[in-house]
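What follows is one structure encoded as structure tokens, with my remarks underneath.
Of the protein chains in this complex, one is absent; all others appear in place.
After this line comes subunit A, so read on.
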């Protein structure tokens, strides 16, 4: 699912509400289970948000992972040594891709991505999109809600497209 919209229309807020990070009106269901019926930290492992500017709390990226991610790094075109580098030396695009890998660690049902490719060159963007489709969405019960100002044509062709405007979500059929 791809959501577009002008700046300030509430796309990021929508994702935060779905991830149960801010109070919101309405009901959110995952496989017919209400958000309010699932323990909060468990919900956020099921429905994981990767914000536009992800935060890091250990000195290196590798300390945020509990498993080996070399295979994924190769698919994304990142060097294996990147996990040993201090976070502050990484580019915004590198941190964004690593944040997505971090979110995939516990294999959530739904991945909420806020402008995941905003800081990527076209080749890296394409690689990331292909990676997510091949490794995550191949599982039948998995979904991605992808927020982007300017989604790639490749993404638009494969996703259900919506526009957020005036607090309403409308399909782009």
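Things to note:
We take it that a contact is a pair of C-beta atoms (placed from the backbone, for glycine too) under 8 Å apart; a residue touches a chain by one contact, two chains touch by 3 or more; residues count from 1.
The rule we apply is simple: contacts and distances are computed from a predicted model.
You can't see one chain of this complex, but its UniProt record names it "ABC transporter permease", from the set "Sulfate adenylyltransferase subunit 2", "ABC transporter permease", "Fe-S cluster assembly protein SufB" or "CbtB domain-containing protein".
Which of A:41, A:89 or A:138 touches the hidden chain is settled by the complete complex: it is A:41.
Those residues of subunit A that touch the chain absent from the view are 19-23, 36, 40-42, 44-45, 48-51, 53-57, 102-103, 106.
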